[in-house]
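Rest of the complex left out; these chains stay put.
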Amino acid sequence: MTATRSRFHYNPDYLLLAVDLLGTLVFAIEGALAAIKGDLDFFGLMVLSFITAVGGGIVRDLLIGDVPPNSIRDWRYGVTAFAGGATVFFFYERFQQIPSNLLMVLDAAGLSLFAVAGVGKALEYKIHPFVAILMGCITGVGGGTIRDLLLAQVPTVLRADVYASAALTGAAVMIAGLKLRLPRVVVMTLGGIVCFVLRVVSVWQAWQLPRVLGR
Amino acid sequence: MTATRSRFHYNPDYLLLAVDLLGTLVFAIEGALAAIKGDLDFFGLMVLSFITAVGGGIVRDLLIGDVPPNSIRDWRYGVTAFAGGATVFFFYERFQQIPSNLLMVLDAAGLSLFAVAGVGKALEYKIHPFVAILMGCITGVGGGTIRDLLLAQVPTVLRADVYASAALTGAAVMIAGLKLRLPRVVVMTLGGIVCFVLRVVSVWQAWQLPRVLGR
């Protein structure tokens, strides 16, 4: 509780919180758009907004042992996610006009932020660096995975695009930087940039991961 | 452990436990009926009975930090759920004769009870009232959601009916009542009645939540 409250005393924490909530908002908007495509009702849309935005962080927190998860303990995440969902619900026509490239870039930013934050938090909880990389990835892609499951679809992240791999690479860069004893701020920035650039370039170049052709 | 044991000393706790197990039984029966429609075998039927009955409470307990969850710690929930499932398995023809309206009313009662109990427990665990409303809703609809996922279907609750919304409204009424410092018993009864009436009337009037028409 004190950790949460201290956020209000120092500017850097305010900034981190603002950035985190911004990522939450972007993911919530994407969840709401997916809900409309999936023909869900208002409640379903709000659930998808919430779970897309905070699902990854919740799974990470359950796995590393931070219970109740941050976004359950701190009501601002829920409010932000629902605000994003409701905005899409009431102004859907406006959102349809947003260029898909802009959404993709915002999403890449959210992914980078969540992945880097996930690695950082896992390390704070004494998780082995190798597993911390996985936790960073789960933080970034977990929400979208649960969203796809709720729509009864195979999660896109398992099938297409350089998405989770971008998160993994950014997370791995971060761990490498920490091994080299680079300062924490540098390492987090570097990891985030690698993830972001890799994701954006991969969409631009239409990269796909290899796969084995089964029968 | 002492909290669990104290249930045996005072009558009110006995009553609460009985009501809770009754809700468990109703939800287990519904899970078993869904399993038969989904062509599951005996094991699948028992799993669906169990998860429909206690899944919502388990998710709530994991999120608020009551681990092991109540229905894992207390074997009576599992036994009740399996008894419900087995009864459906062996007397399915009888269950087919139950009017669907009766099942709906029993389900609405179970939903109300679980929602109210979920809010109460979340507040005991110092969860913010806004998030406690969500926890009440998850307690009520979580089991059915996991049941639908296991049947590879989009959860009904995300798509149709005033169901989760009834739980949310009942939960919100409860929080409002507590803010007004009404006695706990009054508040829980009121929240439960609101949820129950809203659910039953919505089925009777065929209410649906609004949705945005995607492409």
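Note that the chains take the letters A and B in the order they are written out, and that residue 1 is the start of every chain.
As a convention for this text, contacts are C-beta pairs under 8 Å (C-beta built on N, C-alpha and C of every residue); 3 or more make two chains touch, one makes a residue touch a chain.
Not measured: the values here are computed from a predicted model.
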Assuming 2 chains are placed, give the number of copies in the entire complex as this structure defines it. 3
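Methods note: only the chains that are shown with their structure count from here on.
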Please tell me the distance, in whole Å, between the geometric centres of subunit A and subunit B computed from their C-alpha atoms. 30
Show which residues of subunit B lie in contact with subunit A when the two form their complex. 62-65, 67, 125, 127-128, 130-131, 134, 145, 149, 152-155, 157-160, 164-165, 168, 208-215
For the complex, which residues does subunit A have touching subunit B? 35-45, 47-48, 50, 58, 62, 67-69, 72-75, 78-79, 88-89, 92, 149-152
